[in-house]
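Of the protein chains in this complex, all but one are displayed in their positions.
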Amino acid sequence: MIRRLDAFLPLVGVVGLLAIWSLVTSRGWVDPVLLPSPAETFKAFWKGMDGGALGFDFVKTVYRTTMATAIAAVIAIPLGIMLGSSERLYRSLEFVIDFFRSTPASAMFPLFLVLFGVGDETKISVAAFGAILVILFNVAYGVMNARKTRLLAAKVMGASRLRVLFDVMLWESLPQTFVGLRNGVSLALVIIVVAEMFIGSQDGLGHSVFEAQQLFDMPRMYAAIAAAGALGYGLNLLFLTIERRFVHWSGK
Amino acid sequence: MIRRLDAFLPLVGVVGLLAIWSLVTSRGWVDPVLLPSPAETFKAFWKGMDGGALGFDFVKTVYRTTMATAIAAVIAIPLGIMLGSSERLYRSLEFVIDFFRSTPASAMFPLFLVLFGVGDETKISVAAFGAILVILFNVAYGVMNARKTRLLAAKVMGASRLRVLFDVMLWESLPQTFVGLRNGVSLALVIIVVAEMFIGSQDGLGHSVFEAQQLFDMPRMYAAIAAAGALGYGLNLLFLTIERRFVHWSGK
Amino acid sequence: MDATPDAVRSSPTGYASPDHHGEEFPSTPPVGGAGKRPHVTIRGLSKRFGRTVIYDDFDLDIPRGELISVFGPNGCGKSTLINMIAGLIPVDAGRILFDGMLLSEIKFGYVFQNYREALFPWMRAFDNIAYPLKLMKVPAAERKARTEALVERLGVKIDLNLHPYHMSGGQQQLVSIMRALVVEPEILFLDEPFSALDYEMTLFMREQLQKLFIESGTTMVLVSHDLEEAVYLADRVLLLSRHPARVADFVPVSVARPRGDETLSDPEFVRLKAHCLEVFQREVRRG
Amino acid sequence: MDATPDAVRSSPTGYASPDHHGEEFPSTPPVGGAGKRPHVTIRGLSKRFGRTVIYDDFDLDIPRGELISVFGPNGCGKSTLINMIAGLIPVDAGRILFDGMLLSEIKFGYVFQNYREALFPWMRAFDNIAYPLKLMKVPAAERKARTEALVERLGVKIDLNLHPYHMSGGQQQLVSIMRALVVEPEILFLDEPFSALDYEMTLFMREQLQKLFIESGTTMVLVSHDLEEAVYLADRVLLLSRHPARVADFVPVSVARPRGDETLSDPEFVRLKAHCLEVFQREVRRG
Partner (left out) sequence: AAQDKVKVGVFPISSSLPYFVALEKGYFKARNIDPETITLMGGPANVAALMTNQIEVSAVLVTLEGLNANVKKPGVAMYIAMHSQTPEYKMEQFVVRTGLTDKVKSIADLKGLKLMSAPGPANLNTAKGVLAKVGLKDGDYTIDQLDMGQHVNAMKAGTFDGGYTLEPGATIMEKLGVAKRIEAGVISTYILGNPKADAFAAGCAFTSDFIAKRPDVAKRFAEGWAEAVAFIKANPTEARKYLAKNTMTPDNVVDEVPMLGYTMTKDMSPEQLGWLQQFADFGTQIGVVPEKIDVKKVVKGF
């Protein structure tokens, strides 16, 4: 009974957020022109989704984010395992990783524009670049903190360095890898949205946010932001579900 | 001997990065106007740092980033432990956390602008907000993946829920907390820089990047970006050093 | 140190020969309530993991102030039982009562079978041992004094400034035992507490445990795979069957205390041991 | 199953009485190279953790095809020694040679003292056992067959579809032992392999180990805190002192194989056991 209700727990957060939002706007703590009420925002959301531009923008952003995350995962996970398995290698590259993790991807737009052109590639590659760093960092951390006894066990059974990497470290780092993936997908989404805002794009949620901002159409702007947030939650949920299925042993 | 050389490992990354950069510019693969050579950038960096505006901007950004991270840590660590210790509580709030983690902090500027004005407060609070979410997420994850036996051991010794929280979960989550802190400080820095770029700022590295970008003063722009990256690495290194001292048991 | 280890050292023990049969003991009823008031009362306990039924409508009384040895095959549910009593894992059905007290009011001592993971790696061994005192809000100076007194009494020679993960297996287990002993618990659970200790240390800790038991009258539940140890220390031996665990027998050990080397050759002791062995083997073979 | 456990079951063992002194055994030199060619040669081994010296210029020969029992107090460095031999932790100084072979060419079997953490929680027990075969590139079908054959031979009744963290301590240890046995290793290290097994299982596994040893002639190194077990299984008992570990004695056990219940009462066996005990106690007391 209680178990079954647990599926609705995320709603608590949604409802709480909406309640605070409603309160803030209905009490006039923030000017309703600057922060429209949830109802108004929802109306804009619905209008945009139901055949409007928002639905199209949403799909575009989903595509770009998914591409970026997929590319990032494919590159970062093996690399992270490699780096994590060699403390010295990691230390050598740590500077580069931490360096780029700490520079705003948006500052890199002009450079990526030059390297990848003006199409979708630029946005996807900047986002993938950002996500790679985060995933890499987490995977490497996971590998470095792997339980030593398990590594030794594999080693003594005659596992080659490569086998230890893939048969033990990969698994040991999985919980942390999922942290990285979830951080990575969120970051990719953020960068995609920002890229759509600032590099220029004819579609995507970022375009929607930017345009609404320029047009001072606040309900539409918050509708687009809400769509981005919901998308982020959805992607996180996806990874969470996969994690629950695969990483059954965490903490054991 | 080899040990002593290990301290210089991060240089490998720096040198590698510079080598690639030099190669790209000297071969003319990228227009030197858009990507100046490392030497030129370093000249701009030196000029800016040695009594120039860059040094001042750097200090400003350090101050804001440190403030934002400190605020975020103070709020997010206890909260994260609380959330992590109750699966159901976490599930309730997960939506909100993942939602905001996935919306670009820059989209929040208008709201924070209204709430806090254009001063340092807005920048610091947006950055703290972003960092809180990341740290919270990591700390909660760390707590949730704490080794069960240790929790049980404390419980059976008669530790109250609160004691278990602070005597066991806090410690168990420390490795992950540091992942969060390092992610958080990098994110805070990124947001601060972006905020300095886009909301009325007269100083800070973001201001420097933005101005240089507008003036097509690419050496200065990359000098400012490099300063931001180096700052990020430095802050990460700080946390890493603290972690090495305090989290001596990871993987054991 | 009044119980010098030397007395024990020179007394290796011997198992009874197999021809002793314990037919003269009628199996005691599942509820072993001979005389003393039960400290822990278990009624209708059920527990399953997935589709595996570990306990099904299980009843047991643990008398106050007695030392109960639990003896049974691997995986029969010994650890699960004490975990449920200590409230560490939930029961599926049934009640566990503590002579009118709430679970939360009782001071447990617990040596985990998985002693390695039960220690806190961020604390030095000494602080690990003193930690339960901290929970009881004992002032720092007294904590130190009491911990040192215990270390002194046990004549432990290991460096307690080490972190647990820098210790050998046996050293970790010793720390784990000391952590359970440092408070004066009302009930002490020991899940294979001597499994990693060396020959000498095992014998010595056995004596220490008996001494503590006699002095304090603490209710103790000891899980051991060493039959001689189980019988030697027990007031009653709880023999469990393969899961779903039933009480195969609950054998009172009426040999007088303090027991010593001579006990091992006491005919009553030898007979009891043989009886337990027989019941155990019958149960194991049946499963 | 040709070695029925029943033969063992009905034979509880007995320790020797302390009055037997082993003075008639001259201490063998640290290098025990009687006849057989050494399989492992250790020369000038030094190891310290922080300021604690565990080994200092330590020499040892492990003869090929012999079963060496290592017996010594907690924390003397038994686990450290086999970890160094297996190349799991680096030596500070000294050489470990494998009869002309490289460390990487040797197929080790290793039952970790910390068996819980050595299993892979992401694999089911069955796959854990079969994993070393996978490393040897044995095809899947054969892996399955060989693992099943081993399970069959040992008559293991536990559900091997469980993940390790869903198993009891003893079950995990059993899985860990099976994982070491499933390959035919050249050298088998067993670090307190039976510490969590129940009474019956311990006796049974002992016999299985002896059988395997006789059949395969694998060099084995067994760490045990059970003196009887150590002597019963060994060709030589390596008695270590407190750290810095020295070879207190390296006692050849010349009792004929296969050994059985009758061995336990063999006067030679009883005498050897007493001798080992005496050396051990002398060493422990000295520390």
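For reference, chains read A, B, C and D in written order, and residue numbers begin at 1 within each chain.
Please note the rule applied: a contact is a pair of C-beta atoms (placed from the backbone, for glycine too) under 8 Å apart; a residue touches a chain by one contact, two chains touch by 3 or more.
Bear in mind the structure is a predicted one, so any value in this text is a computation, not a measurement.
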| item | value |
| --- | --- |
| Among shown chains, those touching the left-out chain | A, B |
| Contact residue for the chain not shown (choose from B:F58, B:F109, B:F137 or B:W249) | B:F109 |
| Residue of B:I199, B:A227 or B:V247 touching the missing chain in the full complex | B:I199 |
| Touching residue (missing chain; options A:G16, A:G52, A:P78 or A:P110) | A:P110 |
| Chain B residues that touch the omitted chain in the full complex | 31, 33-34, 109-110, 113-114, 117-118, 198-202, 210-211, 213-216 |
| Positions on chain A contacted by the hidden chain, ascending | 31, 33-34, 109-110, 113-114, 117-118, 197-202, 207, 210-211, 213-217 |
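As a working rule, only the chains that are shown with their structure count from here on.
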| item | value |
| --- | --- |
| Chain centre separation (chain A, chain C; CA means) in Å | 51 |
| Inter-centroid spacing, chain B versus chain A (mean Cα positions, whole Å) | 16 |
| Multi-chain contact residues (two or more partners), chain A | 147, 252 |
| Contacts with two or more other chains, residues of chain C listed in rising order | 114, 117 |
| Graph class of chain-chain contacts, one of line, ring, star, complete, other | ring |
| All pairs of touching chains, each written as two labels joined by a dash | A-B, A-D, B-C, C-D |
| Residues of chain D defined as touching chain C within the complex | 9-18, 49-50, 52, 71-75, 78-79, 113-114, 116-117, 157-159, 166-171, 174, 192, 195-202, 225-227, 277, 280-281, 284-285, 287 |
| Touching residues on chain D, where the partner in the complex is chain A | 83, 86-88, 107-108, 110, 112, 114, 117-122, 131-132, 135-136, 163, 165, 179, 183 |
| In the complex with chain B, residue positions of chain A that touch it | 6, 9-14, 16-17, 30-31, 34-35, 88, 91-108, 110-111, 114-115, 134, 137-138, 141, 144-148, 175-176, 179, 182-183, 185-186, 189-190, 193-194, 197, 206, 209, 213, 221, 225, 228-233, 235-237, 240, 250-252 |
